[in-house]
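Every protein chain but one is kept in place in this view of the complex.
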Amino acid sequence: MSALPVPPPRISEKPILVATGITKKFGGLAAVDRVDLSILSGEILGVLGPNGAGKTTFVNCMTGLDKPTAGSIVFDGQDITKTPSYRIGHLGMARTFQVVKPLRQLTVRENVATGAMFGARGRERSAAQARAYADEVLDRVHLADLRDRAATELTIPDLKRLELAKALAMDPRLLFLDEVMAGLNQSEIEKAMELILSINRSGVTIFVIEHVMKAIMGISDRLVVLHYGRKIAEGLPKEIVESPAVIEAYLGERFAQRAQAAGVEGALFVPSGEFRKAPPAAAAQALLEVKGLSSGYGEVQILRDVSLEVKEKEIVALIGANGAGKTTLLWTISRLLQPMAGSVRFAGVDITAARPDEIVAAGVVHVPQGRRLFAGLTVKENLMQGVYLRRDTAKIASDLERVYALLPRLAERADQLAGRLSGGEQQMCAIGRGLMSRPRLLIIDELSLGLAPLVVDSLLALITQINEEGTTVLLVEQDVQVALEHAHRGYVLETGRIVQTGPAAELLDDPGIRQAYLGL
Amino acid sequence: MGGAELGQIFVNAVLLSGILALVALGFSLVWGIMNIVNLAHGAFIVLGAYITFFLHELLGVDPFLSIPVAMLALFTLGWIVQRGLINQVIKAPLLATFLLTFGLELLIVNLINYFFKADLRSVTTPYSGTGFTLGPVRIPYIRLGALGVSLVLVAALAWFLKSSRTGRAIRATGMDIDAARLTGVKVATIYAATFAIGAGMAGAAGSLLSMIVPFDPTLGGAYTQRAFAICVLGGLGNVANVVIGAAIYAFVDVFVGARLPSLSRAVTFAILVLLLILRPQGIAGKSV
Partner (left out) sequence: MGFLALLALLLALPKLVSSYKLLTYTRFLILALMAQGWNFIGGYTGYAAFGNVAYFGIGAYTTGLLMIGKWHVPFFPALAAGALLSACVAILLGLPILRLKGHYFAIATLGVAEALAQVADNWDSLTDGSTGIDLPIKSEGEFFYYTALGFVILGLLATWAFARSKIGYGCVAIREDQDAARMLGINTTLYKGIAYAISAVFAAIAGGITAYQNVHVTPGDFFKIDYTLQMIIATIIGGVGSVAGPVLGAAVYQLLSTYIWGRFIELHPTVLGFIIIFFIVFLPRGLMTVIGRRRKSGERPFKASDLLANVRAHRVT
C-alpha cells in the first residue's frame, strides 16, 4: 500500500477494513483472485478496472452476499468472513448495487425508510421515526420532491440516487458505491461527485467503483486497479492514471503497446498511419438509416434522438464509454427493444415496426454482447441455429464449410458444447452463427471484450475479409483503437447522444475522444 | 420378501417407469423451455384417456390405434390454450401462470365430470388381462405394449429435439430467448409448439393409462404431481434426465406401495420435499 504523502486529518492510518487473500471462484473460474486490500478509516478509495475485472464480486464478498472461497475480512477489528449478510448492515456497512435494486412497488420514502429501520441504528428507531429520518436523508440527496413517487416511476439518475439514499439511511461507517454514476450526464455527474464528497466529509469511509474517470479522479484519495480478478496497481490517483497497466486495461492492450512504443509519457493517443482506411466510394447507398431514435427500458429513457447511417460495404464503428447506450441502440435496431420515437430504415424499407424475426429475415444480423451462445447446444448446432429462417437448404452446407474455412477452430470443436469454449472461441462461434444467417448488415457488439490481443487481431482480420467480400459491418467497441483502426467511419456516443462523427482516421487523432473515455 | 416377489416388484417397476417417463416428458419440456409448471398436465392426460375410451366404446377402435388421434387432439388443444391463455400472462409473476394452469385443470376436469359423470371407467379389450410368465414373474401384454409405445415416443421426441430445425429452435429458445430472437425465432410460435407437443405427449400417456388403470376425471391430479416429482428427481434439461427420474420414481413408488400402501403418497412427498431442500437441481441434473 502506498502511503499518502500528506494525509488529510480526516484519514486515519488505521484501516477500517482489512481484506486478506480474498478469492472467489465460480465453477473453476476465479472472479476474484487473492486480493489483499485495506481501506483506511475516513478515506475515499476508488476502484478501477474494465468489465469483468471482479470489482462487483469483490464488493459482494465484502458485504456477505457471496461467501469468499478463500481469504478473511476484518471490519473494525472484528472478523466478519462468515457473518450472515443481513448482519453486515447492523455492523455499519452499506452498499449500492450496480444494477439498481429498488423496492419497486414502494414509494421513494418507503424505500429509504426501510434502510433506516434495519441499518446500524435501526433498533433505536420506531417505524414512524424511520419514516421521518427517511425525509432527512432524501433532503440530503436531493430526492425530497419525489418522495411519494413509486420507485418504478423513477429515471435512471433518480434510481441511482435512491440506491445511495437507501444505503445512507442505514447510517454506515463504511459505504460501498458500485457505479452510482453510470448513465448520468455531465452535470448529474458533477452533482453526484459533490454529494459523495459531502458524505465522506461527514465521516463516512467510502469505497467507490466507477467507470467515469473524471469523477473517480476527482474524488478519490487513493486508487486500486483490478484486472481479471487480480489487484494490478494501487496508489495515488496521479500515479495510477499514468501507469501503463491502467491505460492497457481501459483503452486496450494494442493501444497501450503503441503508446509505449512512441515513448510519450502519459500520452494516450498516438497518431498511427498504418491501419487507416479510406472511406469507400462516396456513391455508396445508405443501407441502414437511423433517424431521431429514442429508446430505453420501461419508463427509463437511455437514447435521445440518435441519428446514424451505415452505407453499403462500409465498416462503421460506434464507440463510447460504458453505459453510453451503445447496446441499447443495437437492441432497438434489432427490435428486442421498442423505440420510443424515431425511425429505422434498412435498404430503403422502413423497419421501425417490424418484428425481430422480420428484421433478421431482411438481413440485419446482430452478434450480441457477451456472445449469448446457446450454452447447451454444440458448436455446430449453434451455427445451424443461424440458418433458422433460411429456406435455401442447398446452400447451407456450403456456407457451413465456408464458416469452418474462415474459422478452423470451430470445425475442430464442432461437437463440443458451446458453454465449454474459451472466450475467443465463443466469439468466433457467435460471429460464425451470424454469418450463417447470410447478413447484409452484420452488427457486432463488443468484439474484443475480454479477449487476448492475438485473438482480437485474428477476428479483426476476419471482419475485414468479410467486409471486402461484400458484407456491411456496424462494429460497437470499447477499445477505441481497435474500432477506429478497422472502420471507415465512426460515431461517438455519450450519455445516449451522438456527440461526434467523421472518418475513422480523423476521430483517431481527436482529443475529444480521449475526453469522452477518460474524462481528462 | 421372497425372491419371486422381489422379481415381480422389479418387473412392475420397469413396466411402470416407461409410462411414467411419457407422463413426465411433456411436463418437463414445458417447464424447462417456458418456465411454466403446467398444473393442467394431468387434465390433458385425462382427456387422452377419455378419447381412447370413447373411440373404443363407440366405434370399436383398438386402444393402441387411438393413440395418434388422442395426440393430435391434445396437440391442437395445447396450441389453442397456449396462444389464447398462457401466452397472455407468460411474463407475469410465477403465481399467475401457476394459478392459471390450476384454473384450467379445474375447468377441464369438472367439465368432463359434468358431461361424462364421475364413473370409474376402463378400456377392456380381448387381450386385457392376458400375459405370459417368465419363471415366477408375470408380464401382462398390455403393460409390455405400453412400455414399448412409451419408449418409441420418448425416443421420437428426443430425436425431434435433437435433430429437427424446430426442435433445435425450441432448445435454443429455452436457453436464451433474446439470442433466439436474434436468429429469427418467433418466440410465440415456438412456445405454442412446445406447449402443444407437451399436451400431445400427455394425450398419448392418457391413452395408455386408460388401458392399464381404471380412471375417472380426477385421475390427472396425481399424475401432475408424479410428473413434478420426476422432474425434481431427474432434473430439468433433457430427455435422458426425465427417463432417469421416472425410473427412480417408479422404483420408490412400487417398493413403498408394497410395504406401506396407505401412506405411499405421504412418503413419496416427504422424500420429494427432502430432495428439494437437499438437492434442488435433481439427482441427475447439473444445475437448474
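The first chain written gets the first letter, and so on, giving A and B; residue counts start at 1 in each chain.
What we mean here is this: a residue touches a chain if its C-beta (ideal position, glycine included) is under 8 Å from a C-beta of that chain, and two chains touch if they have at least 3 such contacts.
No experiment lies behind these values; they were computed from the predicted model shown.
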item	value
Displayed chains contacting the withheld chain	A, B
Residue of A:Gly54, A:Gly119 or A:Gly496 in touch with the missing chain, whole complex considered	A:Gly119
Candidate in contact with the missing chain, chosen from A:Phe97, A:Phe207, A:Phe374 or A:Tyr404	A:Phe97
Contact with the hidden chain (one of B:Ala4, B:Val213 or B:Leu276)	B:Leu276
Absent chain, residues of chain A that touch it	63-65, 84-90, 94-95, 97, 101-106, 110, 113-115, 117-120, 122, 127-128, 130, 166, 170, 355
On chain B, residues whose C-beta touches the chain left out of the figure	31, 37, 85, 87-96, 98-100, 102-111, 113-114, 186-188, 191, 225, 228, 232, 262-263, 265-266, 269-270, 272-273, 276-277, 280
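Here is the rule we use: only the chains that are shown with their structure count from here on.
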item	value
Centre distance in Å when chain A and chain B are each reduced to the mean of their C-alpha atoms	44
In the complex with chain B, residue positions of chain A that touch it	334, 336, 355-357, 360-361, 365-366, 368, 372-377, 381, 384-386, 388-389, 433, 437
Touching residues on chain B, where the partner in the complex is chain A	165, 168-169, 171-172, 175-176, 178-186, 237
